[in-house]
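Only a single protein chain was left out; the remaining protein chains are all shown in position.
Entry: chain A
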Amino acid sequence: MITTEVTFDELAALMKKAAGITVDPQELRQSAESPFDSFGLDSLGLLGIVGELENRYGRSLPPDSERCKTPQEFLDLVNSTLKAGA
């Protein structure tokens, strides 16, 4: 399935793959404005997720993406970037 929309489900899966963090996608969606570190994700973990997405979509994400503080902020930035390039 080709999609240009990264979902909370996918973000949860990436948090597991890249940073070893188990988080329920439902909970991630509900707490989308909570800071990443409240889920246990540190800056290197987010950098790893950015790298995974860049490789998956074959394009660069803006430098600000690895500085996002919350899941909502991150998905908004990533998805607007992917849409703009689609």
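One rule holds in what follows: a residue touches a chain if its C-beta (ideal position, glycine included) is under 8 Å from a C-beta of that chain, and two chains touch if they have at least 3 such contacts; residues count from 1.
Heads up, the rule we're going with is that contacts and distances are computed from a predicted model.
Chemist: Any idea which of "Putative Nicotinate dehydrogenase small FeS subunit", "Cation acetate symporter", "Binding-protein-dependent transport systems inner membrane component" or "Ketosynthase chain-length factor" UniProt assigns to the chain that's been left out?
Modeler: The record names the chain that does not appear here as "Ketosynthase chain-length factor".
Chemist: If you put the missing chain back, which residues of chain A would it touch?
Modeler: With respect to the unshown chain, the touching residues of chain A are 16, 18-22, 40, 44-45, 47-48, 51, 54-55.
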